[in-house]
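Sending over a structure as structure tokens; questions will come in a sec.
For chain A:
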Amino acid sequence: MTRVVLEHVTKRFGNDVAVDDLSLEIHPGEFFSLLGPSGCGKTTTMRLIAGLDRPDEGRILIGDTVVVDAADGTFVPASRRKLGMVFQNYALWPHMTVRENILFGLEVRKVKKADRDERFAEVIDQLQITNFVARYPNELSGGQQQRIALARELVTGAEVLLMDEPLSNLDAKLRIDMRVELKRLHTATGKTVIYVTHDQVEALTLSERMAVMKDGEVQQVASPDDVFMRPANMFVASFMGQSSINTFEGRLRGDGIEGEGFSVTGIENAQGGDRRVIVAARPEELRATQEPSPASFRCEIISVMPMGYSTLLYVRMLDASAERFVTIDQDRRDGHFTPGDTVWAAFDMESLHVFDEETQARI
Partner candidate 1 sequence: MSQPTAPSAPRANRRRLRRAVNAVKLWITTPHRWMGWLFLLVFGYLILVPVGEIILATLRIQEGDARRAGGAIGDWTLYYWQRTFTGDLSRRIFYEPLMNTLIVSVGYTVLAMTIGVTLAWLLVKSDIPFKKFIGFAALIPYIVPSWTIALAWLTMFGNDRVGIGAPGILQSVIGIVPPDWLAYGMFPITIVLAINYFAFTFLLSASALATIDGRLEESAELHGAGGRRILRAITLPLILPALGSAFILTFAQGIGTFGAPAFLGIPVRFYMLSTQLYQSAGIGRFGDAFALTLILIVMAGLAIVMNSMMMGRRKQFTTMTGKGSTHRRVPLGRWRWPVTIVTLLFVSIAAFMPITLLVWQSLQLQLGNFGITNLTLTYWIGEIDGMRGIVADPRVRHAAWNSLIIGLAVATSTALIGILTGYVVAKGRGSRLARVVEQVSFLPYVIPGIAFGAIYLTMFARPVGPLPALYGTIWIIILAAMVNRLPFASRTGISAMMQIGHSLEEAAEVHGAGFFTRLKRILLPLSKRGFLAGFILSFVSTVKDLSLVVLLVTPQTMVLTVLTFGYVELGRRQFADAIGVVIVVLVLSCTWLAQWATKTNPLEGFGGSNR
Partner candidate 2 sequence: MFRPALARKENIMTNPWYRRLVAIGCSLLLIGFGTVSSQDDAAYDAWLEQAQLGPYQPAEEDWDAILEAAREEPPLTFYVATSRALGATDRFNERYGLNVEAINLGTNDLIERVRREWDAGLRNAGLIMVGNPALFQEALLSRNAVTRYVPRELEAVMDPIETEPLLRHRYSVGTWYYSTDGDPDVVPYENLWELTTEPWRNRVATTDPLSSSTILMYFTAVVSNADQMAQMYEDYFGESIELTTENAGYEFIKRLLDNDVRIVSAQRDVAEAVSVATGNFAGMGTQSLYRLVQEGTYDFTLDTTVNPVVRTFQWIGIGSYTESPNQAKLLLDWLMSQEGGAPWWAADFAVNPLVDPTDGFDLRMADFAQVWEPTVDEMVELSDDLIDFFLLYR
């Protein structure tokens, strides 16, 4: 089991800073995700770890070995880092059979024949791909190709496995199956996995810890639960979740917030006194009721969109001076709503997110 450490790593492409002074420690045997929108630097970070790109500043350690140190020019090329990497498009060599693809790394590293065959047998069994080892990649379905790509990396016995959006090319159903499979493989092999994705569900379901990135900087490193329930800043809050988050501007005084058309009290950690804040609530974190309750505001239902188990309500705040709309994801069992109704929307105080308007940091 091997750890991976990044210390103050910066990577520029021309004038663009792709990764900006990034420090991370990935624990041995951990399933760690890098999550963020496209262009946030997550793939670059992975490529830096793999040795496919070189950082301009900082150090990277794999285990106890310094593989990159920009200060003294140390650079261990990718071919000597003994990592595994699953590419987004699988990067299966189209001119080789499945078998040749899987055995390539072992051949290049001059592993003995007997050993090679043993590991090969093991891995094709593990991934249930015995039936098509003689085929060429283009004769396989996307899911099968995905398994081959995994097999190719597992067979080398690399301690650290990098995965670059490995599931993004699969259809939704297969993606869920493969998620389960990946989780199983991780548990079975105990390898350190660094997983790059822009899909928060993948990151949430698979990771033990994750880093949310934006503009080359890490926004939050935490467990999936913490990232979801306690986003470190406004960006993470708005990035996590199925639909776009509702935000309300307000002013924090003592432990209460006064806003346009609403007010809440009992805010924890409300030190620092009087300042402008943003209250954020995901549609799931609001609840519509017929009667007012503490921390609720009055609104008129504009449209009602049934979604199976839940119903999306699109409402207009009635007590705000400017026109403001809010989305509420309402449990279906909470009753029937009709456009034009006036209802009360209540904040869930357990999961209320309050951010400093200036620093965007969580309060």
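Here, a contact is a pair of C-beta atoms (placed from the backbone, for glycine too) under 8 Å apart; a residue touches a chain by one contact, two chains touch by 3 or more; residues count from 1.
The candidates came about this way: all candidates are chains of the complex that A comes from, given by their letters.
Predicted, not measured: the structure shown is a model, and the values here were computed from it.
Candidate 1 is the one that touches chain A in this complex, out of the options 1 or 2.
Listed in rising order, the residues of chain A touching candidate 1 in the complex are 13-14, 50-52, 54, 72-75, 77-85, 87-89, 91-95, 104-105, 108-109, 152, 156, 162.
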